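Shown here: the complex without one of its protein chains, the others still in place.
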Amino acid sequence: MQTTSPIETSNISTRDYLTVAEEVAANLAANAIQYDAEAGLPTEEVSMLKESGLLLLPVPREYGGAGASWPQLYRVVQILASGSGSIGQIYANHICLVNAAVALGRPGQAEQSYRITAEQNLLWANALNARDGRLKLEATPYGFIARGVKSFGTGVAVGDINVIGATMDGVDHPMVFTIPGDRQGVNYNHDWHNMGQRRTASGSYSFDNVQVSPEDIVGPPQDMTSAFLTLVFSLSQMSKVFTYLGIADGALNAARDYTLTMSRPWQGSGIEQASQDPYILQKYGELWADLQAAIALADQGARKIQQGWDKGTSLTAEGRGEIAIAVAAAKTVAIKAGLSVTNEIFEVMGARATSSRYGFDRYWRDLRTFSLHDPRAYKHKEIGNWFLNQEYPVPSQYS
Amino acid sequence: MQTTSPIETSNISTRDYLTVAEEVAANLAANAIQYDAEAGLPTEEVSMLKESGLLLLPVPREYGGAGASWPQLYRVVQILASGSGSIGQIYANHICLVNAAVALGRPGQAEQSYRITAEQNLLWANALNARDGRLKLEATPYGFIARGVKSFGTGVAVGDINVIGATMDGVDHPMVFTIPGDRQGVNYNHDWHNMGQRRTASGSYSFDNVQVSPEDIVGPPQDMTSAFLTLVFSLSQMSKVFTYLGIADGALNAARDYTLTMSRPWQGSGIEQASQDPYILQKYGELWADLQAAIALADQGARKIQQGWDKGTSLTAEGRGEIAIAVAAAKTVAIKAGLSVTNEIFEVMGARATSSRYGFDRYWRDLRTFSLHDPRAYKHKEIGNWFLNQEYPVPSQYS
Amino acid sequence: MQTTSPIETSNISTRDYLTVAEEVAANLAANAIQYDAEAGLPTEEVSMLKESGLLLLPVPREYGGAGASWPQLYRVVQILASGSGSIGQIYANHICLVNAAVALGRPGQAEQSYRITAEQNLLWANALNARDGRLKLEATPYGFIARGVKSFGTGVAVGDINVIGATMDGVDHPMVFTIPGDRQGVNYNHDWHNMGQRRTASGSYSFDNVQVSPEDIVGPPQDMTSAFLTLVFSLSQMSKVFTYLGIADGALNAARDYTLTMSRPWQGSGIEQASQDPYILQKYGELWADLQAAIALADQGARKIQQGWDKGTSLTAEGRGEIAIAVAAAKTVAIKAGLSVTNEIFEVMGARATSSRYGFDRYWRDLRTFSLHDPRAYKHKEIGNWFLNQEYPVPSQYS
Partner (left out) sequence: MQTTSPIETSNISTRDYLTVAEEVAANLAANAIQYDAEAGLPTEEVSMLKESGLLLLPVPREYGGAGASWPQLYRVVQILASGSGSIGQIYANHICLVNAAVALGRPGQAEQSYRITAEQNLLWANALNARDGRLKLEATPYGFIARGVKSFGTGVAVGDINVIGATMDGVDHPMVFTIPGDRQGVNYNHDWHNMGQRRTASGSYSFDNVQVSPEDIVGPPQDMTSAFLTLVFSLSQMSKVFTYLGIADGALNAARDYTLTMSRPWQGSGIEQASQDPYILQKYGELWADLQAAIALADQGARKIQQGWDKGTSLTAEGRGEIAIAVAAAKTVAIKAGLSVTNEIFEVMGARATSSRYGFDRYWRDLRTFSLHDPRAYKHKEIGNWFLNQEYPVPSQYS
């Protein structure tokens, strides 16, 4: 597993975690163009995360973490994503996976997850995608054996603990297990060649007779009927929303710096500096205002998630449904605002900003790539169905 | 002045003011089509406001009011505007005018405003527009005399206390005074013929030798240099934002009721009820989500206004500037979302919804009319100038 | 029938029909606000049409008309609609109805239609809507009797020849017949109370034992299997498109006049005339450019319609399908551009332009009302289905 010495949680007080995140984001941004060009494993970035102490933010204080709330955690996602969309995504997964056992684990399992994460400063990653059922789990007298393939195992190659989804003959629900990053038989196929989020190592993984002990299996939870179980999907969806917002934030701020220092006033505009151009000012104002609305809606949704999380297994289906609608709305609005920002910043920077040396296209490529898991049209349909017909979305990985 | 007996503030606890507002809004909506057709004075609606007790919401508890915060007051504006854009606007003015003396009045003046408002259940209205300087104030040995005309005196014909702006020779700033609604010499010209907000009596007023006593003059405030003085413009701007949001809310909900009960499924859609049409569901979802983002941003701005208000004269120019930016952003986003809603609801209702019996066009006419005071392009420019150049808007009636 | 003396076709040469149309449009615009306020029958406007000679434009030269092509006729629709959306619609119907018998009539019927139209300068109107099957035709020994009601009989109260759709027991397709405007038993219910297109008399009509002779029945056509039959729906759909474009044109030009003469420069803009404001110029440029694109696409579609029309019964299903797609595309683009124009002109005129004296809201009300017959979403779906799956729309009143 990882060998860097664990970071004291005292490094991450609730007072300064935003500052720490900002520093990490600045470091990520400093090399973002090179990382994007190289793709490959985000080894350096994960080291930054570990040294920063931010991996311990989601762990409750009693287990040695910083006990950050969901709104706080999501803000850190947003900040990290402003430096690197890929690392925003990896951290977004981490905060959800660390907490998944609270809802999905058997009694005591979440506590154990928290404890080892804090003690050893661990990064969580996953290959859960339920649409890919090619990884099989088989029971043997000596535990389980996993065989097969998972596509889209985001960050598994650099994760200290990986959460894996598999199917098992005779079991009609997905099996989920956690294994350490160095568990034998798991091989990354180095096949993540993509137009965006290039530093997430989101390619496929082969499992060659991987041992999975009964303790590795997640769950079963005490209450199998609670709406709380599927709140983990909402946690995860919302972590994506803040990744989008962070990418857009990063793009808008980078564009501003460019306009202030590099853009030339348009000929015939009668203006001496691009930063005084009426149309450039207007466009920045519009992009900023629309993005703030998206952030405000996401923040409101994050507060609802925290309230639902605090309810635990007493969360009702209606309560879960309200959160799902809030998350769906935040998602569609964030994508719209983010696409406008990453697309239109070029119009306030000018033609020379398309040079590869600035890498400004990576914001659009990252956001465009990461915003396609579930179609916006269907998100809007779900919201409309609730607004018109009072029907909540059927809980699923996406709803 | 008004003769209905004052409402006990106990009628309006912080617990149930939203319910009261919802009831008033439902009553306003019930006659909204007729009111819109007739235009004229909103006498009935003002009676509803008085009977509801909502006029006392903004008055602090120690003076006999309900002591509602700005976020609470703005929510009531939004709710009332969902029933009637005109009454939303009138109430929006009321809550700002009742409080104006806190920032602009001389010591003791605000307390007096609060006291008489609570004791007599008064509605405040105004004719302040600084762009119209035709009303002159003249000093005489027996006090002041006001002569001239004010265009756009919203609700002055039904106001119990009217706040009036005038110019005075030798004085380089606008003079503001308050006079009771029955002060002799003030005549409404019944000339508010407009495509929207038709029930605000926003026409012109003639002042024929109107007596204005020195006590009627607002101010001067103790600290003439404070940024707090111009926070009243932000209060007022934000009250407009929530009026827009309320109009949009009212439109979206009215459309839903129509779609559920009246819309026919499109031929060839293969669907039995319009409320199951995939495109109708999608459109409602999109309109709702975008409107929620606008509301969330406005709510965030309302909280900032409360923080600034609580600072009083210790509010800095920077603090005031941050609020101005928040208000400008909320305004542009609310207008955009509201125009989409009031324009596109027809596409999810169908051609028959254009019958005058439903009056659905009034939402667009109201919003379109009331959203034009200051151009969105310049709002965006101000925001952009702050985002790029760290310059706050120059405080004015609109910024 | 009408009593004004017939206009010589020589009044309307192909050289100057656009000038004539512009003059009529200017006259329509001069009273448009009053017409819109009064609603009621468009008697004055129909007189203008008759005196102009424009009713004879669609009649071939050999029958005494001007023999204008479809692109020419549609341009006249656009021009008339720029002065009055209602009259645009009425004229749009006229040009299609005069020609309907070419495709739908039995041999000789079209020639007869042309001849009497030219001789007597007749206006054609209709109550065809196939979704309303309450008008019944019954065969008797002395011809047919029509009994029942038609909703939405646009202009029938002022039409010289009205084309009526009815159902008949034992006949599985709609029956269509033409009757003179003074045929006994047809009564207008004066119930067109609508937010837009208020001067079209589009209310319901009662048929009390109306005599319909066998000669009044339209058809049957010689070739019942030809795709040419349903081309009449495309003609009609396209005439609506040009009505939209005309309304938008009228709005944009009226706004320009207002901005040039009435709008005030925004305070703090540093500009002396609104017509120099950078944002106002930009917005006009954007609205104009987008509208030109819509017009260019409609013009292209009009040329395709002419080609299809010229093919007559040799038009193939594929040829008809191509036209249907062209019309659907033109329709969606025209509505989008038109809604932008009629909604956003207020932002380049300013708040005072909302006064009822200018009546600028009628453009939006007219367009919004008339653009709802068939949902844009389904138009786009049809286009998409052709683009993806090579399937043409099933011919219908709307496709």
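Order as written gives the chain letters A, B and C; numbering starts at 1 within each chain.
We adopt the following convention: a contact is a pair of C-beta atoms (placed from the backbone, for glycine too) under 8 Å apart; a residue touches a chain by one contact, two chains touch by 3 or more.
Just so we're clear, the structure is a prediction, and the values are computed from it rather than from any experiment.
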(request) Counting contacts across the entire complex, name the shown chains the missing chain touches. (result) A, B, C
(message) Tell me which of C:139, C:168, C:293 or C:351 is the one touching the absent chain.
(response) C:293
(message) In the whole complex, not just what's shown, which of A:19, A:222 or A:396 touches the removed chain?
(response) A:396
(message) Just to verify: which one of A:196, A:221 or A:285 makes contact with the chain not shown?
(response) A:196
(request) Determine which one of C:146, C:166 or C:280 touches the chain that has been left out. (result) C:280
(request) Would you write out the residues of chain A that touch the absent chain, in ascending order? (result) 131, 193-196, 266-269, 279, 282-283, 339, 343, 346-347, 350-351, 353-357, 359-361, 364-365, 368-369, 372-378, 381, 394, 396, 398
(message) If the hidden chain were put back, which residues of chain C would touch it?
(response) 256, 259-260, 275-276, 278, 280-286, 288-290, 292-294, 296-297, 299-300, 328-329, 332-333, 336, 377, 379-385, 387-389
(request) Quickly run down the residues of chain B that touch the omitted chain. (result) 278-279, 282
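The criterion applied here is as follows: only the chains that are shown with their structure count from here on.
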(request) From the Cα centroids, identify the chain that ends up most central relative to all protein Cα atoms. (result) B
(request) With over half of the numbers shared counting as same, classify the chain B/chain C interface as same or different. (result) same
(message) Need the most distant chain from chain C, centre defined as the mean of C-alpha atoms.
(response) A
(request) Take the average of all CA coordinates in chain B, do the same for chain C, and state the distance between these two points in whole angstrom. (result) 41
(request) Could you grab the centroid distance between chain A and chain C? Build each centroid from C-alpha atoms only and quote it in angstrom. (result) 54
(message) Show the residues in chain B shared as contacts by 2 or more other chains, in ascending order.
(response) 282-283, 377, 381
